[in-house]
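All remarks here apply to the structure that follows.
As you look at this complex, bear in mind that one protein chain is not there, while each of the others sits in place.
Per-chain residue numbering starts at 1, and chain names A, B and C are given in the order in which the chains are listed.
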Amino acid sequence: MVAIEQLTSRRPALVWHKEATLEAADLVIIPGGFSFGDYLRCGALAGRSPIMNALLDHAARGGAVLGICNGFQILTEMAMVPGVLIRNAGLKFTCRNVDLQVCETVASPFSSGLAIQKKLRIPVAHNEGNYFAEPNELEKLNSEGQIIFRYVNGDSFGLPNPNGAADNIAGVLSKNGRVLGMMPHPERAMLNLHGGTDGAHFLLKSLEALLS
Amino acid sequence: MTSELETMNFNNAALMGLSRSEWDLVNKRLGRVPNLCELGIFSAMWSEHCSYKSSKKWLKTLPTDGPQVIEGPGENAGAVDIGGGLAAIFKIESHNHPSFIEPYQGAATGVGGILRDVFTMGARPIALLNALRFGQADHAKTRHLVSGVVSGIGGYGNCIGIPTVGGEVNFHKSYNGNILVNAMAVGLANKDRIFRSAATGPGNPVIYVGAKTGRDGIHGATMASTEFSEETESKRPTVQVGDPFSGKLLMEACLELMAQGSVLSIQDMGAAGLTSSSVEMASKGGLGMEIDLDLVPAREKNMSAYELMLSESQERMLMVLKPSATETARAVFDKWDLDFMPIGQVTKTGRLILLKDGVKACDIPINPLVDDAPEYNRPHVDAPVRAQLASTDIADSRPISQTLKLMLGHVDLASRRWIYEQYDSQVMADTIAGPGGDAALIRVHNSNRGIAICTDCTPRYVEADPKTGGAQAVAEAYRNISAIGATPLAITNNLNFGNPEKPEIMTQLIDSVLGMGDAARKLDTPVVSGNVSLYNETDGQAIQPCPVIGMIGVIEDVEKAIGNGFTSAGHEIFVVGQKDDKNDGWLGASIYQQHFGDSKIYAPPPINLAAEKAHGSFVRQQVLKGNIDSAHDISDGGLVVAVAEMAIKSSFGAEIEVPNLGQLNGWAFGEDQARFLVSAANSSALVAAAKKSGIEITRIGKVSNTRELKFGSTDAISIEELVATYENCIPSLMTKKN
Amino acid sequence: MQVIVNISLKEGVLDPQGRAISHSLNDLGFNEVINVKVGKQILLEIDENDPARLRQRVARMCETLLSNTVIEDYWIEIPDEQ
Partner (left out) sequence: MQVIVNISLKEGVLDPQGRAISHSLNDLGFNEVINVKVGKQILLEIDENDPARLRQRVARMCETLLSNTVIEDYWIEIPDEQ
């Protein structure tokens, strides 16, 4: 919310989960945040709340959707992006900065403004960010350009990524490139005071592409 | 059912922890013999936890006033003015015993409980911290307890969406059978919209909101005895389970309702549940209360009056509303899917009257429950006199770098990353400095103002000399807040001790409170809230005394705050608060002694409060002027450990000059107080300012571009090598095979 | 009526929790443990007395909410059913 206001000086509309309609929007953001306590499976209960049918309609109309962290989990639960997010390989919640590499993708407002191979430093904070998809599904994701971010550089303990994600996947796009789910939190890397502005860069480029 | 109305006898009272004289007093105040529910209420209200009967006399000596104080001890949490029309509302609380029994749920409900204390006052919580003490690192149970407690704290805090930004952890064998889990929460409120708990207006409805009541955590001592229940098995006291999701809903619903202006008074249900909340609300308002227990939303069938009153189920609140507001309030709670139930009303009678199954289950005058709660002046002795340890008494011929490497692998000094990475320290995106710094720093939303927070206590000092240790905890917190550039404002404290009926334990309690009081007075940081946890013993073995201090401070402009990692090569490194001919240091009760000395208890480093204040203020002013680029207080491990920590936090190294003569181990690892390590680009301005203020300052070296620490001309070690021991200690402890 | 829904991970899906438990058990000296899988067991109390209809409704619940059919299998037990 604050991040979007900071970048666009426009105030996004907040939508209550029990509502059933969604007004026309340039972008719907499903933020992080342990919806429904993450009971059963992360994002499962939220993925069935009344507002979600409207979200499906929005996406079917070609509307853009960004799911961050728990929002990504909700998107996978609703099958709006492929794969699932399971428990971190270390079985622990993990909050830390990670480095992401921008990959080449299908045409997408989320990647069009980013330089390929660019590294972004953005924090993660999750318990279930371990991306999983069947091998043939992974292959498809690769060949169709649906993988937008991968973890690089590993962590200080020598692991390749913070959660065990298949192919170091940190963010995936829907087939048409209009829906993005990502584990890292760009809204937490908005200011030098936060320790970096790469999140702001990503959000700004996405918004420019969407609003132009 | 009727058995509940039967009268009790002294044996029943004794099982609930009442003494003979307390039992007699109950009968006298009541004018008759109490029934089970009434006795349960008296015993809960007169318990150490609710009445502070052993500590009250001494807590009264603490300073609680100051121009910044809006609300001192007595309400759910303390409140101080932080400027800009805002109040910071904060408190710390222990959940030691439940966390030992069930580490995950114990710690999680500890966090939930302290959050309720804060949002009950109308504050939106902005930060959580925790002070933890575990047994020996290699004790069989330690790993299980550490991992359960840490994931429980994260489990609740992460899920409810409040960042956990700091805390402290120590390991010592005295905690093998009795760990400490203290949780602190800080919230923000409009300073003229703070909610209090005193009930007002006879006839106003008393409303129960939140989760349903079950048989969670009912007073163990009483329920364990079969005399009180027919179906002992099913009524067995159960562990409280936290439900952060309901906690979140409750928080949002309460804050929404408070914003509407219909809440007259509100109180969370913490220890002793409905009993303490109803009694405290009525007593503070000088009124009475009548409650129909059949209306209390219950999770289980056939709960007795006693059980309903003593249950410690989580995520519940009691409120008094304006009568006209009941329906709009109900709509708010419906929206958040929470129970909302008018269960009684405020009365003029000054009595607590409870109905159950249509009959009176309890009728007691409220005043005695609070005013006649016993207050003891328990016997105590003189604190032991400790010998001083001379640096020469510890033989250590290693080069500084090698000793340093061993020290950084000490479980009390090693990196806490394994712990704090399990906490979401950034949620809400206002965390400017999370765990790993001297104090955490949280920005006040939509402003540049920041709140600095830390917790501190060094139990080995308190054990050696409780008065010094009590003062030191405040002084160290003062240094941590000052080091980032913030102005200390006030403190909360959590007094963790053994059995107060033992005179030597009572001495620890008294002296450390006196020391804490002295320091709080001299450093202008009044005590605005706190908590006491006594009887922390197993098999007669008391814990190392642990009076934890939680301190908050304020900084007008977060952009001016600094961190504790070096920021550029070439910056000069100084010790503020140290003479330049110093070539020895205080090793008694230090980590160095623990590591390399004998196991005797020696006198801890003395505290000079005037110096603490002068040095802390100096560093703060110089940070705000931009004359200091990074700063770190010198505490556990001494000067050289502080240098290493500043280097590890940065991407630089340092070249340190070492005295030619003297006791190098004392100089390097002594824990003399009131000192800061700082780095400065503009060193002449800093030195001039120090001279002008009469502050001792010593240049000890400079920040270098190589990832190496050099001591003098021959002794060097790579930072990488230090990081390896520093970072691996706790992870390898946690994965070690039994 | 009582219904039990057992939910387990599909063959081939990574089970970090099961692996960790298996390791820990081995570390604790239970060397006979070869493999561990962790699943969920959901007990439902349902106001429906016709077992056939019950089974069908619960299957619907599983498909819509209780299990994520991308990675999980479920099976339904009705203890009172003959």
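As a convention for this text, a residue touches a chain if its C-beta (ideal position, glycine included) is under 8 Å from a C-beta of that chain, and two chains touch if they have at least 3 such contacts.
Everything quoted here is computed from the prediction, not taken from an experiment.
Asks: Quick one: jot down which shown chains the absent chain touches.
Replies: So, spelled out: the chain left out of view touches A, B, C.
Asks: Which of B:33, B:198 or B:241 sits in contact with the chain that's absent?
Replies: Considering all chains, including the one not shown, the answer is B:241.
Asks: Taking the full complex into account, what residues of chain C touch the chain not shown?
Replies: Counting over the whole complex, chain C touches the hidden chain at residues 6-8, 18, 21, 24-25, 28, 30, 32-48, 57, 60-61, 64-66.
Asks: Write the list of chain A residues that the hidden chain touches.
Replies: Counting over the whole complex, chain A touches the hidden chain at residues 36-37, 39-40, 45, 48-50.
Asks: Contacts of chain B with the missing chain: which residues?
Replies: Residues of chain B in touch with the missing chain: 101-102, 104-105, 211, 214-216, 234, 236, 238-243, 245-246, 299-300, 313-314, 337.
Everything that follows uses one rule, which is that only the chains that are shown with their structure count from here on.
Asks: Taking each chain's centre as the mean position of its Cα atoms, how many Å separate chain A from chain C?
Replies: 29
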